Every structure is written in structure tokens, then in C-alpha cells.
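Reading through the C-alpha cells given below for one structure.
Removed from the display is one protein chain of the complex; every other protein chain stays in position.
We just call them A and B in the order they show up, numbering each chain from 1.
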Amino acid sequence: MAVRLGELAVRFGLELNGDPDTTVDRVGSLVGAGPGCLSFLANPKYRRQLEATAASAVVLDAGSAADCRVACLVSRNPYADYARIATVLHPAPAAAPGVHASAVVDPGARVAASAGIAATAVIAAGASIGERAFIGPGCVVGSGAVVGDDSRLVARVTVYPKVRIGRRCIVHAGAVLGADGFGFAPDGGEWVRVPQVGSVIIGDDVDIGANATIDRGAIDDTVIEDGVRIDNLVMIAHNVRVGAHTVIAALSGVSGSTRIGHHCMIAGNVGFAGHIEVGDRIVITGQTSVTRSLQGPGMYSSTMPAMDAPRWRRLVARLRHLDALFDRVGRLEGDGDGRGTAGDQHP
Amino acid sequence: MAVRLGELAVRFGLELNGDPDTTVDRVGSLVGAGPGCLSFLANPKYRRQLEATAASAVVLDAGSAADCRVACLVSRNPYADYARIATVLHPAPAAAPGVHASAVVDPGARVAASAGIAATAVIAAGASIGERAFIGPGCVVGSGAVVGDDSRLVARVTVYPKVRIGRRCIVHAGAVLGADGFGFAPDGGEWVRVPQVGSVIIGDDVDIGANATIDRGAIDDTVIEDGVRIDNLVMIAHNVRVGAHTVIAALSGVSGSTRIGHHCMIAGNVGFAGHIEVGDRIVITGQTSVTRSLQGPGMYSSTMPAMDAPRWRRLVARLRHLDALFDRVGRLEGDGDGRGTAGDQHP
Partner (left out) sequence: MAVRLGELAVRFGLELNGDPDTTVDRVGSLVGAGPGCLSFLANPKYRRQLEATAASAVVLDAGSAADCRVACLVSRNPYADYARIATVLHPAPAAAPGVHASAVVDPGARVAASAGIAATAVIAAGASIGERAFIGPGCVVGSGAVVGDDSRLVARVTVYPKVRIGRRCIVHAGAVLGADGFGFAPDGGEWVRVPQVGSVIIGDDVDIGANATIDRGAIDDTVIEDGVRIDNLVMIAHNVRVGAHTVIAALSGVSGSTRIGHHCMIAGNVGFAGHIEVGDRIVITGQTSVTRSLQGPGMYSSTMPAMDAPRWRRLVARLRHLDALFDRVGRLEGDGDGRGTAGDQHP
């Protein structure tokens, strides 16, 4: 969609340097952009790319405007304003309202007239699909589940019975919301399944990545608060609570009953023990093991950076003797004291 | 479903303190329960919650009964007996027998009359679906695959050809059983696919979590023994064998041809090297790397707990010099000996 720069400046409250009648119709990187492209500069280290860009316009901050030789939109938060303009240029495809002939919608389901139900989707009795919501091809929505207004289940999403999804959420393909929590009672060498009768409650404006899984609670619910962004292949176990506007990157797992605060940033492949409390505004680096409760705000890590393998192997071999090394140093210190004392006694 | 406490006491062989005509119709946590709820106390640290509970009845052990001010069912294993009673109060929805009109069942498939085949499920020629089994919406069952009596494929499960699933199993949404093992032969800088002609054999009473994957064997089969519980997003590679009643938590991966014993407890995000043997009754903590065979019983770990990030970074920097530190201490010890000897020679 082609839009005049003047219109974008007014709509998003940005200062425009350049011809308001110039139009942009798509986004591009500073390096790859051509005429008609809108680009952005958010990180000063790319300023040299700015000087050479062939974009028709660039979103940038006031400090960079002088270096821009094409039109620019001056923003206090160029990346966020770029994102908003990009959403105008590349709108999500509007789902056609109505139910596809191949979808299977139980007569006992409530589907808003403005909602779109795609081919082969299956919606059970008692489910409720909100206004302008989209249930993509191959999705399964269980009995009593709720999908809020304007939410999109892209494709092949499974929503178990009674799960509640808020408004304006995006759930990517293959995600599974509300499978049974992993709860078993040991009894005579076997594991008795513990019925998982809680549900999953997802707030508004939540994103859930492809093939992520969020289990239903054992008794009470698993809760994902507003604005949370969950990446692909993340595991959220039963009775976890994730605070508002927290982001969790791919392949991270949160064990049962753990609570994560709001505005946290969890990198990829992080593991959380169960039954712990992680405070607000906490940052965790990739592949860290969070084994105990953490107070926020703060940054925590146990990321072990890769080394040249022979060197790493030597390090691991040394670590096996670290205990002994402490003892050796202790003895040396003792010896030193001994010798020192002895030295004092020297004539 | 409302049930009299007297009936539960008789059915599960529990001692009842309280009115046998009191009924419960659902479960609740000690804190959240209200009238009509059954709760449980399995961990003494929650005993103070017991004193304040509004549950109609609590399952607990003899030692806690005196502190309970509502009716109680006294058990030697309160959590397991709670689980059994919860299953009575919250039965899994009975699948209606029969094949949904939108399901695609090959005429060459054998489907028990008591089995339920849900909307949009696809069942290939030569597949066999047992008595009272349930094949949920969007599931795909390949040619020659077998689903045992009373097993449930909840939704969107893929069962590749010839895979055999035992009785009373639950397979959660998105799980993939029997995809090709990751086998390639290097040849002139490329990778030649090695046909994976084994299958996957799953015992009775096995649970498989959402989006978990269990690959078929290269020549022989991948085997999951009876009573194994596998959590979401777990990867079991080709030709692995997992012993009976072992539990494996989310995001763990077992490499090819590794054998894990029975009654093991594997935490989340654990990685196993290939071609190793892990004994019986072994416990592995979260995010551990199992790089060699381990003898059971025992607990093993390489979980590195998160620290405050600046402190962790300093530790990593120190580790890079650990090798040198050992040498420095060795020199000190040598010096000490030398000095010591010299000291002995002092007049």
C-alpha cells in the first residue's frame, strides 16, 4: 500500500524532512532499499549505511537527521515508529469473515459473524470465537474455549477445552495451549496420572510462537498476562504465571508453579526450576539455569561461552580437581603462616 | 460428578474421619477450595493451609489428620489417592464411538466399533485402531500403524506408518511418532540419507507430551517401555530405548541408540549423548549434559545455577585462567617444598 510521507508524519506525530508528497509502499533495509522503500536507523553503528541508502525515506532520531541525504521522518523512538509504519505498509491479510465449507463447527459453538474460520478448522461445542477473530486452517478449538476479539490463530493451533485467549493475540502454527500438565503421583513404582483440571488464561496482546506449548494448571490456572511475547518451541508448565510484557525467547522452559515477573527478558534455551519466584524487570542470558528465586530488577547468567574444544576439555579436566586445588591452596596458606611464624622466630 | 465420602472411603480403602454422606464434586487447592471441594495435603510444609481450608474434605496422611478441621480421608499415599479420586470427580470426556463424517478413514483400515474417530482425522490403509481408542481432530495415523485399546491421541498427533502404540496411552497434541531418524552418511562433502526402516514401539500406559517427537529406528526399533511419561517438546532419537516408568521432563533430548533404564527421573532440558547406557533409578537434574554411560541408582548433575551477571562474567573470565592457576599453585607447592627443604637446612 502506497502512502504519502506527509500522511505518515501527521498520523504518527513525526517531523518530516523532505517532500510530503513522496510515497513509500514497502519497507527495506538501509542497504537493500530502493525507491519506494521506507527504511529505519535505530542503531548508530549503521550510520554509514544511512549515507549510502537508496530508500525513499528513513525513520531516524534527531541526532542522525543531518546525515540523511533522502527524506526522513524524525522520531524519538525510530524502531517503534518504523514498526508502526511498517504495519500500515504491510497490513496483516484481512481474514474473510465466515466459515469455510470444510471447517467443522459444532452447532453449540458461538462464532461471531465477523470472525473467519478457515478450511479444515474444527470448533467444538461451547467454544466462543470473538469479533474479527481468525481461526486458521487445521486449528482445533476445544469445548468451552474462548478466543477473544481480533485474535489470530494462524494455522494448526490446538486450543484445549476451556482455555481462554484474550484480544489481539497472535498464536503461530503448531502451538498447543492447554495440554495436561505433567503431574503424576508416585505409587508403588508406577506413576498415577493427576487430573489437570485447571486451565490456561491468556491476556490481551499476547504473541505465542510456533510449536510453543503452554500446559493447563493442575487445580488452578496457568496464566500469561497482557502483552507477553513467547517465542517458538517454548514450554510453559502447569500453574506458571508470566507477568505482563515479559518476553521469552525460543526453546526456554519454565517448570511448574514458577512465577515470572513483569517486563522480564528471557533469552533462548533458558531453564527455570519449579516453584520459584522471579522478580520484575529481570534479564536472563541464553542457556542459563535458574535454580532459585531471583530478585528484580537485575541481570542473571550461567551462560558458558564456547571455547576451542581442546582447551575446553582441559578446563573440564581441571575442574574435576578444583576441590583439591582449594585444599592445596589452603595448605599453602597454612604452610605460609607456619613458615611465617617460624620465620618470625628466626633469630 | 458428586460422590459421597463414604463411597470414596470404601472404593479406595481409606479411613474416613467425618460424615460419610458429605459429598464432593470437584477438586480444589487447600487455599482455593470451597464447599463441595476435595483437597489434599501431601507436603507437610502446607500444613498451615490445612487448618484454614474451606474444602469439604481433604486426603491426607495419618500424621496430619489431627490438624484437619473438616472431613478427611486418611491415606498412606495422599497424593496418589487424591489423583485417583480426582479422576472419578473429573473423568476424561468419553469419546463418542464412531467415525466423524469429516474424518478420512481408508477402507483398508481396521477401526474398532467402540473407537472414536474425530473430525478431520486421517487414517491410512492397514492401520488398526483398538477398542474405545480415540483419534482426535486433525490426527494422522499412517499405514500399518497400531493404536491400542483405550489409548487417546488428543488432537493433531502424527503417527507414521508401522508405529505401534500400546493400551491406555495418552498422546498430546502435536506429538510426532515415527518420523525418520536423523541418519546421514557423509560422502564427498554431501550427506546421503540413510533409510530409516525401523519403527517406534510404545508400551502400555505411556504419556507423550505436546509437540514431543520420537523418531523411528534406522534398522531396529525405537522402544518406549510401559508406564513411561514423556513431557512436552522432548526429543527421542532413533533406536533409543527408554525403560519402564521413567519420566522425562520437557525439552530434554536423547541422542541415537542411547538406552535409559527403568524408574529414572530426568528433569527438563537435559541432553544425552548417543550410544551410551544410563542405568536404572537414575535422577538427572535440569540442563545437565549426560556425555557418558552412568551407573544406577544415583543422582547426576551438571546444572550451573544462575548468578548475578557481573559476578558470573568475572567467574567465566577466571575460568579461562584456571589452567594457569593450577600451574601457579603447583609452582608454589614446588617453591614451598624447596623453601621448606632450604628451611630444614637452615642452621
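Basically, a contact is a pair of C-beta atoms (placed from the backbone, for glycine too) under 8 Å apart; a residue touches a chain by one contact, two chains touch by 3 or more.
Nothing here was measured: the structure is a model prediction, and the numbers come from that model.
Chemist: Touching the absent chain in the whole complex: find that residue among B:P97, B:G253 or B:G279.
Modeler: Going through B:P97, B:G253 or B:G279 one by one, B:G253 is the residue touching the chain not shown.
Chemist: Which is it among B:A62, B:A92 or B:M299 that touches the chain not included here?
Modeler: Considering the complete complex, B:M299 is the one touching the chain left out.
Chemist: Counting contacts across the full complex, list the positions on subunit A that touch the omitted chain.
Modeler: 26-29, 32, 77, 79-80, 82-84, 86-87, 89-90, 93, 100, 102, 118-120, 136-138, 154-156, 170, 172-174, 205, 207, 209-211, 227, 229, 231-233, 245, 247, 249-251, 263, 268-269, 286-287, 303-310, 312-313, 316, 319-320, 322-323, 325-326, 329, 332-333, 336, 339-340, 343, 346
Chemist: Which parts of subunit B are in contact with the chain that was left out?
Modeler: Residues of subunit B in touch with the missing chain: 102, 104, 120, 122, 138, 140, 142-143, 156, 158, 160-161, 174, 176, 179-180, 182-187, 189-195, 197, 211, 213, 215, 219-220, 233, 235, 237, 251, 253, 255, 269, 271, 273, 283-285, 287-292, 294, 298-305, 307, 311, 314-315, 318-319, 321-322, 325, 328-329, 332, 335-336, 339, 342, 346.
Quick note on the criterion: only the chains that are shown with their structure count from here on.
Chemist: Between subunit A and subunit B, what is the separation of their C-alpha centroids in Å?
Modeler: 25
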